[in-house]
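Take a look at this one; I'll ask things after.
Note that one protein chain of the assembly has been removed; the remaining protein chains are unaltered in position.
Up next, chain A:
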């Protein structure tokens, strides 16, 4: 065990002062020290995308980023999407379109889509770009069609 480093993580607008070993990845620190377990770890090698969070607005696989790399940056997780007691429209759309079954990959897909489409909703109108985006993440339950429909519902494809 190596010595911990004190860092400040800003997650969903809240500051978390934590001491972490440099080797710890962001996902583990979010889930552990920050207690934000909505972010899931599906492969821990950057393929499945279940751990996707937004760092400075960009989708990031939090299993591939060290927590110390995220210090001082603006991190958003699935817990921070609802505002004023209202779900993000894409969260509502995922439920309405059966974009989830077991729910384990859901936070990753939600953060992937919200990060990309809130910045550029036109992706929803371009099937190739949308497929390319959604191909970033894996789901083993739904067969994906509900996730695609949810994007179109929320972003008016």
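A few points about this structure:
As a working rule, contacts are C-beta pairs under 8 Å (C-beta built on N, C-alpha and C of every residue); 3 or more make two chains touch, one makes a residue touch a chain; residues count from 1.
Rule of thumb we're sticking to: contacts and distances are computed from a predicted model.
The chain that is not shown carries the UniProt protein name "Carbon-monoxide dehydrogenase large subunit", picked from "ABC transporter permease subunit", "Molybdopterin synthase catalytic subunit", "Carbon-monoxide dehydrogenase large subunit" or "Signal recognition particle receptor subunit beta".
Of the candidate positions A:9, A:26, A:48 or A:117, contact with the unshown chain belongs to A:48.
In the complete assembly, the contact with the undisplayed chain comes from A:138, out of A:55, A:68, A:138 or A:152.
Checked against the full complex, the candidates A:26, A:107 or A:123 give a single residue touching the omitted chain, namely A:107. On the side of chain A, touch with the chain left out of the figure occurs at residues 1, 21, 23-24, 28, 31-32, 35-45, 47-48, 50, 77-79, 81-82, 87, 91-92, 94-96, 98, 100-107, 110, 131-132, 134-135, 137-148.
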